[in-house]
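As you look at this complex, bear in mind that one protein chain is not there, while each of the others sits in place.
Letters A and B mark the chains as written, and numbering starts fresh at 1 in each.
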Amino acid sequence: MTLLPYVGRRLLFVLPQLVGILFVSFLMVKLIPGDPAVLMLGPFATPDSLAKLRAELGLDHSIFVQFLIYLGKAARGDLGFSWQTTMPVTTDLAQRFPATLELVTLGLLLALAIGIPLGVAGARYRRGPLRAAADYYGLLAGALPDFWLALVLIYVFYTLLAWAPAPLGRIDLSILPPEPVTGSLLIDSLLAGNWETFQNAAAHLVLPVLTLGLINAGPILKMTQATTERMLDSDFSRYAELCGLPHGIIVRQAFRNALPSVVTIVSVLYGFLIGGAVLVEIVFSWGGAGQYAVQGVLNADLNPVLGFVLYSAVLSLVIYLLVDLVYFAIDPRTR
Amino acid sequence: MTVTGSTIPAVSRGAGSFAFFRAVLRNHPSFALGYAIVLLVVLLATFAPWVAPFPPEFADADVFLQPPGWPHLLGTDATGMDVLSRMIWAPRIDLSIAVLGTLLSALVGSVLGALVGYYQSVRGLARLAAGFVMRAADVLQAFPVFVFAIALVAVFGQSLQSIVLAIAFVNAPIYLRLMRNQAMSIRTMRYVEAAWLAGLPDARIIVRHVVPNAMAPVLAQLSVNIGWSILLTASLSFIGAGVKAPTPEWGSMIAMGYQNIITGQWWSSIFPGLALAVTVFGFALVGSSIEVLSDPARRRRLSGRLTAARGAA
Partner (left out) sequence: MTTPAIEIEGLEVEFPRYGTAPVKALRGIDLAIAEQEILGLVGESGAGKTTLARAIMQLVPPPGRIARGRVRFRGEDLAGLDPERLRRLRGQVMAMVIANPKSELNPLLTVGQQIGNVLRYHTGLTGKPLRDRVMEMLKEVRIPDPERRYDAWPHELSGGMAQRVVMSIALICDPRFVISDDATSGLDVTVQAQVLELLQRLVARHRTAMLFITRDIGITAHFCDRVAVIYGGEIVELAPREPFFANPHHPYTVLLLAAFSHNPRLRGYWHRQGTSAGETGPAETGCPFAPRCVRARDRCRAEAPRLRELEPGHFVRCHFPVER
């Protein structure tokens, strides 16, 4: 099958893009005002120790050489240290990236569960309360600031109703996290058979997942509705009507034809949310990857930022590849 | 199909009349709501000094964290500043940053996009340049948007101008792609070929033929983009990388009241967020209305329904 060479060709294409992205990130962080040596050693450091640190960090080479050195190390799996956490970036990300992934994945699943049915219903009924609700929700959801919705939910469900746990991270401080296998607390606690940890992690996930889900359902709803409606207006839908097929079947087929667009927008949202969920992460003290990168930028800590960009770029690639495979599966015209 | 060099197909937006526009609004109350919201926000931004009951940065330590009531209708925040007044002053900053940033990105992106789309199929240096611009745009768009924006603000130093620039950078690729697609499809239309055959210079063709017909999707995108840029500004201010306190800005207001929410003093964060959401919602509605008005197929259906409604009345 032509799949393997196709994947190979894509990877080839993608490698220079990856290097390009990394280089631009490198340049940008370097441009952020602030001398890393001073930032690390503090304002009272002696000029000698500063010079020594700079030489150690390789800061006396040119930008290009520094970048090449970084690339070389990265290829070997060494993404450097974060001077804020004093840990290797790979270790930091191994903990934080899955946290974000878990959150974003669950959030998008919720968004799909809300957005698709509403979108299809909106397309099916040209007017009426269901359609109006779908239209308004689609626009409103995209307008809500996610950090604000998070605060509202916290206020209602934690402060007022005390149903949700305190927004202080992924799990209660008093509970021991399970053995990290995948990094996802839900999966890991299930694997360890620890029901109490699972429940606690799930409880902490409710509000942030709800926030992401409610907001991202908006674009999914709009895309589903718009595309399904377009399919309902198309020639083959009219033909199906001519053949006397039941209306429900026609709507179902129209949705099936709209699926590629829905897949597209989910993939776009996924890529966006890896960095875009940072505000929700901050509000809930989630300890996610986006937060990590933002701290890096605000403190001119280069390695975390580069590490994050690398991880998220690779993830985006994997997603786009998967999406192409999905297209292959659902649309015979691509084969 | 007859080919006449100077025939420009009716620019979809221009083919309507104001009466049609009003009829559309009447049939789609949601659009009217959108325009009303945008109008209100613009008015507030313009007349804030005369409308706000208190000076926005006046902190009266005696009345901090007062719940909504009199004389502070929406309460006060932790430093004693009046929430309502600050909410009224905030659009000045948010709107100007968002509009400037979006217009800048639209201008740069559209011009580049039109050029790239037009010269895409021409051979030689222009095509290479076009390819390079597209690859650069790809790289730009591959960035996690938020991290990119923060990095830009950090690079340019935290100031209002750098936020505008950040917004411009982040949004330019959208317009680039939009205009490029439009330019590529319009360029292949007969009347453009006719103009080219007639010897019109490229610049003239682009300005007279390509641009007017590409306007509609760009306009719809502009409105939605402004709304989104307001959100981005507020988000940046929320984490402290945007507008600095005590300048009134919705995002930074939410950040300031953040800790208080957990202890139950919700008004200093919730109200600004509400204003933010409603404003962005208004811009989104306006964008949606432009989209409907400029899509010929929907206009046809709309006009049919309107006439039927008129006839039945």
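Keep in mind that, in the parts below, a residue touches a chain if its C-beta (ideal position, glycine included) is under 8 Å from a C-beta of that chain, and two chains touch if they have at least 3 such contacts.
It should be emphasised that the depicted structure is a prediction, and the values quoted were computed from it without experimental measurement.
Which of A:Phe64, A:Trp163, A:Trp195 or A:Phe236 touches the hidden chain is settled by the complete complex: it is A:Phe236.
Listed for chain A, the residues touching the missing chain in the whole complex are 235-236, 238-247, 249, 253, 256-257, 330-333.
Here, only the chains that are shown with their structure count from here on.
In the complex of the two chains, the chain A residues touching chain B come out as 17, 20-21, 24-25, 28-29, 31-33, 135-136, 139-140, 142-145, 147-149, 151-152, 154-155, 158-159, 166-167, 233, 272, 274-276, 278-279, 282-283, 290, 293-294, 297-298, 300, 305, 308-309, 312-313, 316. Against chain A, in their complex, chain B makes its touches with residues 30, 135, 138-140, 142-147, 150-152, 154-155, 157, 227, 231, 234-235, 238-241, 251, 254, 258, 261-264, 266, 269-270, 273, 276-281, 283-285, 288, 297.
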